[in-house]
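Working notes, structure below.
For this depiction, one protein chain was excluded, whereas all remaining protein chains were kept in their positions.
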Amino acid sequence: MARQALGAALVGFGYWGPNLARNLSASADFDLLHICDLSPGRVAAARGLYPAVDCGSDASHAIGDDAVDAVFVATPAVVHHRLAVQAIEAGKHVLVEKPLTLDAATSDDLVARAAGRGVVLAVDHTFVYTGAVQKLRDLVNEGDLGDLRSFDSMRVNLGIVQPDVDVFWDLAVHDLSILQYVTDRTPVSVSATGMAHAPSTHASTAYMTLFYEDDFIAHVDVSWMSPVKVRRTLLAGTRRMVVYDDLEPSEKVKVYDAGVDSPETSEERHSTMVSYRTGDMIAPKLDSNEALSTEIAHLAECIRGNSVPRASGAMGASIVRTLEAATVSMARRGAPVDLKAI
Amino acid sequence: MARQALGAALVGFGYWGPNLARNLSASADFDLLHICDLSPGRVAAARGLYPAVDCGSDASHAIGDDAVDAVFVATPAVVHHRLAVQAIEAGKHVLVEKPLTLDAATSDDLVARAAGRGVVLAVDHTFVYTGAVQKLRDLVNEGDLGDLRSFDSMRVNLGIVQPDVDVFWDLAVHDLSILQYVTDRTPVSVSATGMAHAPSTHASTAYMTLFYEDDFIAHVDVSWMSPVKVRRTLLAGTRRMVVYDDLEPSEKVKVYDAGVDSPETSEERHSTMVSYRTGDMIAPKLDSNEALSTEIAHLAECIRGNSVPRASGAMGASIVRTLEAATVSMARRGAPVDLKAI
Amino acid sequence: MARQALGAALVGFGYWGPNLARNLSASADFDLLHICDLSPGRVAAARGLYPAVDCGSDASHAIGDDAVDAVFVATPAVVHHRLAVQAIEAGKHVLVEKPLTLDAATSDDLVARAAGRGVVLAVDHTFVYTGAVQKLRDLVNEGDLGDLRSFDSMRVNLGIVQPDVDVFWDLAVHDLSILQYVTDRTPVSVSATGMAHAPSTHASTAYMTLFYEDDFIAHVDVSWMSPVKVRRTLLAGTRRMVVYDDLEPSEKVKVYDAGVDSPETSEERHSTMVSYRTGDMIAPKLDSNEALSTEIAHLAECIRGNSVPRASGAMGASIVRTLEAATVSMARRGAPVDLKAI
Partner (left out) sequence: MARQALGAALVGFGYWGPNLARNLSASADFDLLHICDLSPGRVAAARGLYPAVDCGSDASHAIGDDAVDAVFVATPAVVHHRLAVQAIEAGKHVLVEKPLTLDAATSDDLVARAAGRGVVLAVDHTFVYTGAVQKLRDLVNEGDLGDLRSFDSMRVNLGIVQPDVDVFWDLAVHDLSILQYVTDRTPVSVSATGMAHAPSTHASTAYMTLFYEDDFIAHVDVSWMSPVKVRRTLLAGTRRMVVYDDLEPSEKVKVYDAGVDSPETSEERHSTMVSYRTGDMIAPKLDSNEALSTEIAHLAECIRGNSVPRASGAMGASIVRTLEAATVSMARRGAPVDLKAI
């Protein structure tokens, strides 16, 4: 017997909402019932694409519909908390666009509320659902890399200087979600620096280093001001190193059978300097399904099984806490900020 | 009438010394008279390659030779100061391998002594003499880039974990020399972080952000622990951006006619996000002479004209001061360190 | 006063038809009235996406509709001729998917019929409408390259071995359209070779060299059997060379201020061998509009102004003639085939 589809309401039909709508309407797990947006033009656009879906401007009406099991919040981040609270308190499961909220306190509040009401709270950290990031996590979990030593991610291109947030909240949020999902670790402090390329704007190029309880550290370099686009993450373990380059068309993940030992003698030192690699490199075949489609199916599973999604509210809150600490550290020119202080 | 060649003594014939010897012996400006090394094997190697040159282990003998005008110090950094002092006090011009010394105090001392004795003190920051770096400086000086906003340099590969210094002193020293020569600016403080991949070793992956009196900032990312080799520097101005990729065989410098303006409206914002570049890209033809050969000829000119070399003692001392501050900041997990405090 | 939209019928809703449908329905120039396909499943798919369009299996009905001004034929190539004849004889303008037909005789027939009936006959050589190819043509027309000497195009990837045609008809058809539009030249003979990687199949890797009345020659290298994807065209003139790499995300066209002169003396010869480039390289900004959208708008203009489209029936017939000759030459292991003999 076929399972019944879950009723879905989508709030926000701006930049990302249409992608959610397309995947929800193609999914057998969900029945897209409502699309809401405050802009009449966006409502008209939604109605044109989805004539069978109720499209309007009243989110409360959609969230309150008894046929709705899950609410998808794709509005500007500033109203994420208000809308998610409304949905949770109405007993709905919620997926919130990233970042979960704009400060740790409200994110923690959502996590607590969802736990209290027994609903699933997921955050739309889409990268976590790609075949490449899943492969990174598998490599770590299976011990192929040895002990993790460092994570280094660069995400730069010529982007738009956003009026409301700095580049950490726009781009580093992706790297932090990959970092957390792949390593299953929570940082203890952060040092961040950055610059605004135009006066009176937010930082458009920024760097953060995350410290952990052991010696593992992570670095994230993000920018809207690079004429060359880079999307590259390096994960170094004691036994192997992995490079994940999201711009590669097919070989996005490369595993290097390489490590560097301290030289014993100066003779050995010179011979080692000559050779860059010490073993084979393997680019494993990756799952090539569209991440958002995987994510939607996974969310349905979590709702039905009452399980925790890969990109959970707790993960989303941890990322928001890190971003908030990084913003504080950046204002202090790199002085480290303890994450427990946020 | 042909000018007489300058007498040269080379102290240190290990890793870099042979390159100096080869260029000195090919130069019409210098007459290589002595090669010294403490290792008998290296002395024998030098003698085999340069049968006409006096090769031995006694640096004092070579430095004291009246026929010697200039001393080239290519020993381990720990003895740079002692040997350079000896040469300066003997009235010789000196070129010292980078880094000039291992702390700002001794570097400053060398600068003061050379000024006092009226001899040229140069540091072997070879990158400064490449066609690519010279082009970067020309672009800045001619105003093509507008106001400089940021400098971001990455220098990573699978290298050797050196026993005596961290990766800043081995690799970032290059980026700092390029940064200083291209921008003619001196930082005021630095925030640095890093990690050692093996216990009880120096940092093998490290990051530093340099702050200046105005809003310009610089970032350097160096590592011996990357299976992918990267040598890339981005210089962003208000009018144009430049990418210098030293691994490109011919088009090392690319000038992008690109800048990012803050969007006025959300309509404009979406349309701008679609397009990455806003103008042409030009890869100018570069001078392809070997940097070390250019450097040797330049040094001869400076000695004869009593002028300051591109990579002067003062520049070398400034770089050492920055490296020292970065080491302090790294130990404090990124807390900014004032360069005047070093 | 707004111009009235042209009535459009789309015949064929398989691989490419949906792209035409999407662009036609988004265009203000056309009013998509009919979609036809022989497969009931494809008709249902069309109806789901375009509920307002008449969708069915009867092409004659659609072509015969008085409200239809233009017919878009996106069926398998084997029925292109029959459907295009039907449309032309009904007085409709026609755009036919590439290749125009599968032999020169039927292509010539369509050209003659369209001329006789005074309707526009266009072929869907989409590359001709990209910003990159338009830039190549502009560079040639403005004389920037000097006299054209050679054209060399590679289009390889791991593709599907098609059951009905060889790789020339699937891939080289693109290179030939680019070649013809950019250079405005018609070849006089062709030498071709190729191989089938599996028994009893058509060639999956193939090469052709085109000869012209003067010394200019062109070479096309296509394959379905390359694990590395390449889409690169080199156009060499006496003054400059251009590389068009369609896989580059932003700098698809690079103009090299480079040429090679015969050396006079052996001294000069050695010095020239050292240096690869003799001038700057420029990557000009390109028009980034979607090619198919540009093509649809251009077709409407041609229909309204009764002018010849960039990718005309005559160009399409010339390309089919070349492909046919290449097939003959390939069977003769490269023996040249005169195009007038086809």
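Each chain carries a letter (A, B and C) given by its place in the written order, and its residues are counted from 1.
We take it that contacts are C-beta pairs under 8 Å (C-beta built on N, C-alpha and C of every residue); 3 or more make two chains touch, one makes a residue touch a chain.
It should be emphasised that the depicted structure is a prediction, and the values quoted were computed from it without experimental measurement.
Colleague: Which of C:S57, C:N141 or C:T201 sits in contact with the chain that's absent?
Modeller: C:T201
Colleague: Any idea which of A:H61, A:R239 or A:K285 touches the chain not displayed?
Modeller: A:K285
Colleague: For the chain left off this view, which of C:Q86, C:N157 or C:S318 is in contact with it?
Modeller: C:N157
Colleague: For subunit C, which residues lie in contact with the unshown chain of the complex?
Modeller: Residues touching the hidden chain, for subunit C, are 15, 149-150, 152, 154, 157-163, 189, 191-199, 201, 204-205, 207, 209, 211, 215-217, 219, 221, 223-229, 232, 234, 236, 238, 241, 243, 254, 256, 258, 260-263, 269-270, 272-273, 276-277, 281, 329, 332-336.
Colleague: Since one chain has been left out of the picture, which residues of subunit A touch it in the full complex?
Modeller: 249-251, 257, 274-285, 288
Colleague: Can you list where subunit B touches the absent chain?
Modeller: Given the touch definition above, subunit B has residues 51, 229, 247, 249-250 touching the missing chain.
We take it that only the chains that are shown with their structure count from here on.
Colleague: Which chain's mean C-alpha position is the greatest distance from subunit B's?
Modeller: C
Colleague: Counting only Cα atoms for the centres, state how far subunit A is from subunit C in Å.
Modeller: Once rounded, the distance between the two centres reads 41 Å.
Colleague: If you average the CA atoms of subunit B and of subunit C, how far apart do the two points sit, in angstrom?
Modeller: The separation of the two C-alpha centroids amounts to 52 Å.
Colleague: Check each residue of subunit A and list the ones that touch at least two other chains.
Modeller: Residues 229 of subunit A each touch two or more of the other chains.
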